[in-house]
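Here the complex is missing one protein chain, while the rest keep their positions.
What follows is chain A.
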Amino acid sequence: MGALTLGRLALLAGLAGVLLAPWHGMEDAAALAAWPRAEAAPLAALLADGERWWMWPAVGLLALAALPLVRGRMAGGLVAACGAAILAIVFLQGQAIGLRGLAWPALAPLLGTPAPQPALGWGGALVLAAAAGLIASGLAQRGRFGGDAFIAFLVVGSAGLLLLFVFVPLLTILSAAAIEDGRLAPGALAARLAAHEAWSLACVTTHQGCGVVWNTLLLACLAAAASTLIGLAFALLSARGGVRAQPAFRAMTILPLITPPFVVSLALIVLFGRTGLVTTAMWDWFGIPRSRWIYGLPGVLLAQVLAQAPIAFVLLEGAVRAIGPSLEEAAATMGARHFVVFRTVTWPLLRPALAACLLLGFVESLSDFGNPLVLGGDFDVLSTRIFFAIAGARHEPGRAAALALLLLALTFGAFALQALWLGRRRYTTVTGKGDSGVPAPLPRGLRISCGAVAWPWMGFTATVYGIILVGGFVHDIGRGDMAFTWRHILTGFEVEWRDGIAFRGSAWDSLFTTLEVAAISAPLTAGLGILLAWLLARQSFPGRGALEFMAMLSFAIPGTVVGVSYIMAFNEPPVELTGTALILVVCFVFRNLPVGVRGGIAALAQIDKSLDEASATMGGGAVQTLRRVVLPLLRPAIVAALAFSFVHAMTAVSAVIFLVSARHNLATVYIVGRVEAGEMALAIAYCTVLILVMLAVVLGIERIVGRAQLGRRPAPLRAGA
């Protein structure tokens, strides 16, 4: 795309933003009726009334940039500078003049006492997009980004979005932790970070609970160790144990991916709660008294391990299979016995994968929110404590922010550790040479102990998911009343035919919102993710490293932290999104983005770069190359990104629990609410429906988008020799 074309498009967007779109309104359809007056007034109308006079310079700059663009003689530097200045003016005036009038007293001599103004609306968004377009077009005209305006716009636009929706929230939470009573207070920050509630060691000496940091760390370490051990047992059995139970193994790996994370907790309560099935049986048969042991560390740990062990299994199985049998055969020909081979060759080669697996389990446990919320009882961890600091009786954003910082520090610490560990030792066991030996079988003792771990666990997992399947269709599974009923399904999903269809069930609203938000955010995530991957993998431009860092950053931020930071950052003008459905979409897009980017980069690595270059030498610009060559070849990665972001948007709870509103509730949050209200059966019934919907959608996506075979025979993507 030429720089001039982009510049003109940006100009059009800018004009629309000034003349047509409501300057402030975001989504209230009722207010639109007032257009072009009152709440739906575009900037032009406001300016004509003498309001928002401080926006005149921005309009002037737009006109200034328009001159060369209309005449067709580009002046790149000028256009880019105008764009940057417009961007700055729009944001600064929004910060300076907020809901309570002038927020920056220092500007009083310049601005006087302006009337309060609400947040930016679609008009503002369009003008900002136009400014980004002008910057990109100007830079491209100056020969940056290989002179390609499309790439320039992608880079500028995605960098802007990432700054706004990943970086700014982080900064906000950082500063919120250091602010008390509206003033900067480093002392308060220090006090909050070192708070007794976080670091107390009371549990060592007394019967009181320990600080949440210790709780979180203890839970994370136990969960990581247990899930890795169980995963390893499965992996060894599956890859080396000679067992024929692959379908069962596969099912076990897929189920956790499509279940909301806290569903397992519900099943555990049904089994082990005070009136649970197992608890009752124990009381009836052995006289073991009923207790609430499941609420606390044991329950949360069990739930997290149930969710994490299958992922550990997948990781470790890959690692075990990647160990070339020839290494083990070599050791065996040198006279080593089975167990010695395992101890001296197999085990050391597995260690990096084990470390990665431990760290992943650790991080997952840190960021888990649903299970501690449902099962934690008095056992608080950071993520739940953050939630209650915001949503509890006392609203303490400063404390929440400080706790969020602690959680963030733990997560980053884990990732840094992983980077260090992986940086120093990386064993390549996949050599590319055909390695067609027979894998060494497991030593007998090891096989028996693996089996002793794996088979009972498999049975346990099956029971848990069985409970979910059955629980929605019986009277009261929580008390062992197993008579069949449609009651719970009807409560949630009743449909009535009376003058057309009426969705009377109490769950319909949240289900529809969830589907809508997931359906909107999935293509956005996949699209933006793949484009970013293409930019990062195929284009070279200044600031590529920074862009990659920002795109991947949200991967390391726990959902709870994201949620808190979003309500802090987007609760006030100039960007006010809380309470809208848009904030849910935005949250999902930027949280799931890293997975799309990674998938895209991995897929692009398989596609020879000379295909892009061939297209370029034949006259294909960036847009054409992307549309005709890259995207068709990336189709599998796109499908994966779509399915992943859809499923995650439907199962996520930690971040969005802060962001939902009465009007826009989500299924997972609704279910958590049912659990807290004690309506266990309805919650379980809803989970069943959710799982079925996800299965259907994922299979559907695969059918519609995924039937993209590269021709009748699989075509080898030739790599440059």
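Here, a contact is a pair of C-beta atoms (placed from the backbone, for glycine too) under 8 Å apart; a residue touches a chain by one contact, two chains touch by 3 or more; residues count from 1.
In the analysis below, contacts and distances are computed from a predicted model.
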Worksheet item: The chain that is not shown, which UniProt protein name from "Nitrite/sulfite reductase", "ABC transporter ATP-binding protein", "Fe-S cluster assembly ATPase SufC" or "Sarcosine oxidase subunit alpha family protein" does it carry?
Response: "ABC transporter ATP-binding protein"
Response to the item:
Touch assignment to the omitted chain, from A:49, A:481, A:496 or A:613, lands on A:613
Response to the item:
The one of A:57, A:112, A:146 or A:392 in touch with the missing chain is A:146
Response to the item:
Full-complex touch with the removed chain, picking from A:218, A:243, A:469 or A:629, is A:629
Worksheet, complete the sentence: Contact residues on chain A toward the hidden chain run 143, 146-148, 608, 610-611, 613-621, 624, 628-629, 632-633, 710-721
